[in-house]
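Every protein chain of the complex appears in place save one, which is left out.
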Amino acid sequence: MRQSFAYFCLERRMPVRKKKAYIGFIAPGFIIYTILMIVPIACAVYFSFFEWSGIGPMKFAGLDNFKKLFFDARMSKIFFNALKNNIKYLVCVLLIITPLQIFFAYMIYIKIPCHKYIRMMLFLPYVISTSIVGFFAIIMLDPNIGVGNSIIGALFGNKAKLAWLGDPAMVFKIFVMVVIWQCIGSGMMIFYADMQEIPSEIIEASIIDGAGGWTRFSKVVFPSLSASFSTNITLSVIYALTMFDIPYILVGPQGGVNNKIDFVNMVFYRYAFGGTYFGETSIGFGSSISVTMFIIILTFSFVTRKLLKGRAGREDRG
Amino acid sequence: MKKKIVSLLMCAAVVSGLLAANVQASAGEDAAIEGKLVIWEHTAQFEQPLKEVIAGFNEKYPNVEVEYEIKTADQYYNLLQTAMQAGEAPDLFWTNGTATTNMEAYVKQGRLMDLTDKVDFSLFDGTNAMSLVEVDGRVYASPTAEVGGRAVFYNKDIFKELGIEVPGTFSEFEAALEKINEADYLPISFSASDPWTILFQFEPVLAATALDWLNEYLDTGEVKVNDPRVVAAYEKMLEWADKGYYGPGYTGVDGSGALLAFSKGEAAMCIDGTWNIQTIQENNPELNFGAFQIPTEDGTRPFVGTSSVGFSVSSDTQNEEAALAFVNYFASLEGQTAWIKALDSIPCTTKIVSDNEVINEIAQYDVQTESYYSILGYLEADGESPRNVWEEDQTKVFSGGLTPQEFTDSLEALTK
C-alpha cells in the first residue's frame, strides 16, 4: 500500500500517469472490503453446496439445499410465502412510502409552517435503535396494556379493542406504519436535498407563468428528482428484499401471525441458526437461502437500473 | 441474662475461630488448583445464579479465576459453534442436553469431556435429572436441580374480591374463569404470539383434561400425538378464547406483555413457567399472588415439569483440573442450593428447601407428568423433527391458520 502511494506521489508530475491514480484511491478500500466482506460471503456461497450444521465434517450435497428450498412441499411454501411478503413490501415502498417521502420533502421544501421542526421530527425516530423501537411497540400496541387499546377501550368500550399485531388482517399494515415512522426520514432527506438543487430561477419563472402549486410540482419539481429517484429506488429495492430488523423486533423470528410478516431473511435466520431453544443449526441450508436471495436481489437491481436508465433516456430525447 | 450473652459470645468466638481455621485449612488444600476458566451461558436470566455459584466456588478455590459470558438464546449455538470452529471454545458451556440434538452432535465429534466417574452426581440420585445429560450411558454435562414446571399464577386480591377459592376440580376452574370474566377482569393474560408461552399453558391444560393419555405414554412409550384427547385440549383453549377469557387481542400479546399485565394486577391469572416467579416478584414486589395446578375433574393435581441442564466441559480445555473442580462444585448440594435460591425455582430434590412461599405452593401437586414437547422429541423419526415444525406452526392454531387437527396431524406424520 505504502509503496503504491509513494509511487503515485513520485509520478504525480507526469500527466499521462495521473489517470492510474485511481488504483491508489481504491486499493485500501478494495482490500479491506474484499477480505472482510466478500471472502465471508464467498465462503457462504461455498457452504450452500454442503450439508453442514456449522461444525464438524461437511457433507457435499450438490444442489440438494436448493432443491429442498424450491421443491420440498413444506419448505417451498415457507420460502415463497416469505418472498411474496418481500415483494408485497417492495410494492408498498413504491406506491406508498416513496410518494410519501416526496410529499413530505415537498412540504418542507415549500416551507409550510414549522417546516424546520417537522423536518427534524420526521427524521428523529431513525436514530433510535430498533430494540428500543420494539419496546415502544409494546407500549403502543400490546392488547392488554398498550396505549392503543386503552384509548379504544375508553372511547368505544372493551369489545372494540383490537389484537393489533395478532390480527392477520392488520399485522402487515402495522408493520408498514412502523417502517414509515422509523425510516421515512432518510429517503425524504435525499428527495429534499435534490429539490434544493433546483435553480431558483426556474421556480421563479414558473411562478411568473402563473403555474399553480400542483402544476409547479408536477412540471418543475418532480422531473428534477431523477437523481434522487435512482438513489432511493436502488436502496429501497435492496432494503425491501433484505428486510429483517423491524419484523423481527415486532413479532420475533417466527414471522408473525400466520406468517403474514415473514421475510426471507427471517427464514434464513431460523434455519441457519435454529429456533430459540430448538437448536438445530444448518449453516449449509441457511446459506442456500441467502445465495438464492442474492441472485434475486441482483436481478431486481439490474432490472431497476435498466428501467431508470430507460426513463432517463426518454427524458433526454424528449 | 448477662451471663447468657457472655456465654453466647464466647460460643460464637469459638465457633468462628473454628470456622476460620477450617476455611484456612480448606483454602490451603484447594489453593493448589489454579488457572482461568471461561463459562458461557445462553441467556441473561441465569446470570445471577451463575454469579452466586461462582462466588461460592471461589471461596473454596480462591486461585481459580472464573469469567462468564452471557449470550442470546437465539444465537447461542451459532456463537458456540463459531468459537469451537475457531478453536476457542469456552472451558465450560451450557447446552440443552438431550432435549435438543446439539449436545449429542458435539459428543459424536469429541468436543465434550466424558464426566462419568469424574464428577459426583449423587445429589441427583432418585431424580430423573440425569436422563437429560447422558448419551449412551455416559454423562456429558451436569444437570441442575431446577425443575422447570408450569403453574397457574393467580392474583390473590382479585380472587378474594370475587370470593373465588383455589379450584379443586376442572369444572370449578372453568366456573372461576367465567366468574372473573363476568366481573370484567381479564381472567388469563395469555400470549399466543409465541410458541413457548402457548406450550406452557397447553401442557397443564392437557395434563388436566387428558391425564390418561399422558399415562398411556408413560406406561407404553407409544401414543399418537394427534390423539383426539390432544386435539380436545387445544379445542378447550380455543373455546376459552372465544368466551373472551384471554381478552380481546391475545394473539397479539407479546410474552413479556402477558406477564406484565399479570404483574400490574390487570389479569386474575397467568399460566406460565415457574421460572417466571422471580421475574414477577421483582417486577412488582407488592403483587399478592400465589400458584396452583389446574386440577383434573376428579381432583388430581398434575404437574408438568422438565429437568434442566447446567454445563458441559470442553474437551479442549486447557485447565481440566479447575474445570472439573467447578462442575463438582456446581453439582454439589452447596452449589445447587445457591443456584436454586438465586433462581427462585423448584428443586427436583427434597434436599434443597426453598424459602419462597409461591414455590412451596407449587410443590403441592399430586403427580408429576410428562411434557408434550418432550414426547414429540422422544417419538421423532429420522428426517425433519416434529419439534421444529411445532415451533414454526404452533401459533397458527390460535390465529386461525391451522385447525388443531391439521396441526397435530402434521406433527404425527413426522413421528415413528
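In this document, chain identifiers A and B correspond to the written order of the chains, with residue numbering beginning at 1 in each.
Just so it is clear, contacts are C-beta pairs under 8 Å (C-beta built on N, C-alpha and C of every residue); 3 or more make two chains touch, one makes a residue touch a chain.
We take it that contacts and distances are computed from a predicted model.
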item	value
"Carbohydrate ABC transporter membrane protein 2 (CUT1 family)", "Ion-translocating oxidoreductase complex subunit D", "ABC transmembrane type-1 domain-containing protein" or "Branched-chain amino acid transport system permease protein" - which is the UniProt name of the missing chain	"Carbohydrate ABC transporter membrane protein 2 (CUT1 family)"
Which residue of A:Asn81, A:Ser186 or A:Ser226 touches the chain not shown here	A:Ser186
Options B:Arg229, B:Lys264 or B:Lys341, residue touching the unrepresented chain	B:Lys264
Chain B, residues in touch with the chain not shown (by the definition above)	43-45, 47, 67, 69-72, 75, 78-79, 81-83, 85-88, 256, 259-260, 263-265, 278-280, 282-286
Residues of chain A in contact with the chain not shown	5, 8-9, 12-13, 15, 18-19, 21-26, 28-30, 32-33, 35-41, 43-44, 54, 104, 107, 110-115, 117-132, 135-136, 139-140, 145, 147, 181, 186, 189-190, 192-194, 196-197, 203-205, 207-208, 213, 227, 231, 234-235, 238, 241-242, 244, 265, 268-269, 272-273, 283, 286-287, 290, 293-294, 297-298, 301
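Convention: only the chains that are shown with their structure count from here on.
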item	value
Chain A residues within the chain B interface of the complex	53-56, 74, 78, 138, 141-146, 149, 158-159, 161-168, 171, 251-254, 256-259, 269-270, 272-281
Chain B residues within the chain A interface of the complex	73-78, 81-82, 84-85, 95-96, 99-102, 105-106, 108-109, 111, 184, 186, 189, 192-196, 247-254, 256-258, 260-261, 264, 266-267, 384-385, 387-389, 391-392, 395-396, 399-401
